[in-house]
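Note that one protein chain is taken out, while the other chains of the complex remain in position.
Chains: A and B, in written order; residue numbering restarts at 1 for each.
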Amino acid sequence: MSASRKVSLIFSILLLGCVAASVLLLRRLDQMRTGATLDEVLYISSPKLLKRLSLGYDGLLADIYWTRAVQYFGSKHHEGARRYDLLAPLLEITTTLDPHLLVAYEYGANFLAPKSPAGGGMPDRAIELEEFGIRNNPNDWRLYYNEGFIRYMELQDYAGAAEVFARGARVPNAHPFLAVLAGKMAEHAGDSQMAKMMWSTTYQTTKDNTVRANAAAHLRALQVDDDVTSLELLTGRYQQQTGHFPSSFSDLQAAGLLRGTPVDPLGHPYKLMSDGRVEVREPDDLPFIQRGMPQGYVPPDAPKFLPAD
Amino acid sequence: MAAIEILALEKTYSVGFWRKKPRQALRPLNLTVQEGEIFGFLGPNGAGKTTTLKLLMGLIFPTSGSARILGMEIDDPRMKAQIGFLPEQPYFYDYLTARELLVYFGQLSGVDPKQRSRKVNEVLQRVGLPDAGGVQLRKFSKGMLQRVGIAQAILHDPKVVFFDEPMSGLDPMGRREVRDLMERLKHEGKTVFFSTHILSDAEALCDRVAIINKGELQGVGAVADLTSSVHGKVELVWQGPAVPSSLRALGADCHVTGETVRAIISESDQDAAIEALRRERLRLISVTPVRTSLEDYYLQILQPAAATSGARA
Partner (left out) sequence: MSARIAHIASNTFREAVRDRVLYNLIVFALLMSGAAILVGQISIDIERLVVINLGLTAVSLFGLVIAIFIGIGLVSKEIEKRTLYTVLSRPVRRWEFIVGKFFGLAGTLAVNTFFMAIGVFVSLLYVSHHFQKQDGWVLVALYFIVLQFLIITALTLFFSSFSSPLLSAVFAFSLFVIGSFAEDLRGFAAMSQGVTRWLATGAAYLVPNFSALNVISSVAHANPVPGQLILYNSAYALVYAAMALCGAVLVFERRNLK
């Protein structure tokens, strides 16, 4: 038996060695090729051809491309990238392969349309995506909502947004807010109430964690903007009444202008500056705010709006 | 040196998927074959002959025990260069011609390249296929395949050859040729170990035989010794046509031909039978011992009742 045992022993050791070596080589190869699979996406000049070539397994392929899109966006975001070049092709291929993958259209509205670094900065392509989605899912109100959202937020095309919202409101089982948004567009276009309504709708109706986290971040930012605006109104009034700015919030409380200590949506108290401005304590944790930023503040490359942030 | 030494070689298969039932294909076998012998391995189908050969060839692995061929362990590749094997109903690569197969096997056996093609031609002659070298094996008949099988077993001039049912598939002419070939191998000093269930071949060829049944060795020895151990029979011939009832009672086999009766009885009943004839005043013509054949020994030893004789060395 010894000759056979010897052979088995040698080959067992060789086997273990090969397993270890292959794992190491794989890690090296992965490092070399990060993004290489994705770059190939740029070579797919015709997603329709890809759909045909997938021989009926387009659903599975769509899921694979969808996962790649999510990973692409997440990893680029973490790197603090300013461009998301492959996001549009990835979403287009995903939706061509599976036109009913609604979450892909949500990503289009929430992450492809917005300006960098929060998104890909391609609102027009995002709108094309949504229109493709509407053609394929004419009875799903969310696609009309997505398109109206993009038109409103990124293009400030209020008339166009109202029109799409109205169309969507007519769809069976449409979310009641669509009609409201369409109706209010004429007088309230551009104000924070509309924005709040839209972000709330997104927050309540999405099933995707990333989209929801993003919506929450926007809602918090809108809250901050409102808080800072009202607080600064109060400090201004105080200044008019007393001739100087308050040194702390208790001054305002003593003057009967304020009840309790104001805190931001994350629970941190606001800072009252000597010139009457109000600032947030941790601006890095509150992306998208337009007011309450410290002077000279530069937002980080990777705004923290993903669940993992 | 013993050509083949088998020491308590055992093979048990576990049969069945869930509850593994063990099936003993070969109970611990002890056997020795000397160099230069023709050794016959006899037994009914399923007795364990092929199992033993497969164990010796390293095609299956023993549950316990060991064996040595020419003093070397059975997994020693140097040993394999000196043995040849003909399996039962051999099957060869049918896309090769006979010559290509033999050349390939010659390469694997380490036959000197310069000698190879000469040896291939020689061995084709020897097995009676001088003109079939260029024919594809898929066109060969069963008998021709058997001959090729023998050819590949002796091509590299091995010291010990193992044949599993070498006569199967051959017509009487073919069987005669194989018997002659085996005799010649012995004269060349080779050891021949073959299994068969055709007893007449074994009787004619073998120096020693072993009989195996249900995985267990039943008897081993020289043919002459074994046959002489069988209770002999005698043939009585007397003037008939009467057959005494007492003789019939002895269970005699009586044939009446004209005026004479022939009866075969066992040797132990001989005196009682002659006594019976004398009492009846029948004229005894002849008493002849009947030569026991290996078949008699074989049948006797395989009967469960005769298992009391046990294995004899």
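General remarks:
In this text, a contact is a pair of C-beta atoms (placed from the backbone, for glycine too) under 8 Å apart; a residue touches a chain by one contact, two chains touch by 3 or more.
A quick note: this is a predicted structure, and the numbers were derived from the prediction, not measured.
Across A:Val19, A:Ala186 or A:Val263, the residue that sits in touch with the chain not pictured is A:Val19.
When the whole complex is considered, the residue among B:Pro22, B:Gly46 or B:Pro77 that touches the unshown chain is B:Pro77. Among B:Leu108, B:Met173, B:Ala272 or B:Val287, the one in contact with the hidden chain is B:Leu108. Against the chain not displayed here, chain B makes contact via residues 54, 57-61, 77-78, 80-81, 83-87, 90-93, 95-96, 104-105, 107-110, 149, 152-153, 162.
Think of the hidden chain as still there; on chain A it touches residues 4, 7-8, 11-12, 14-15, 18-19, 21-23, 25-26, 28-30, 32-33, 37, 40, 43, 64, 67-68, 71.
FYI, only the chains that are shown with their structure count from here on.
Chain centres here are Cα means. That of chain A falls 86 Å from that of chain B.
Residue ranges of chain B in contact with chain A, taken from their complex: 73, 75-77. In the complex of the two chains, the chain A residues touching chain B come out as 1-4.
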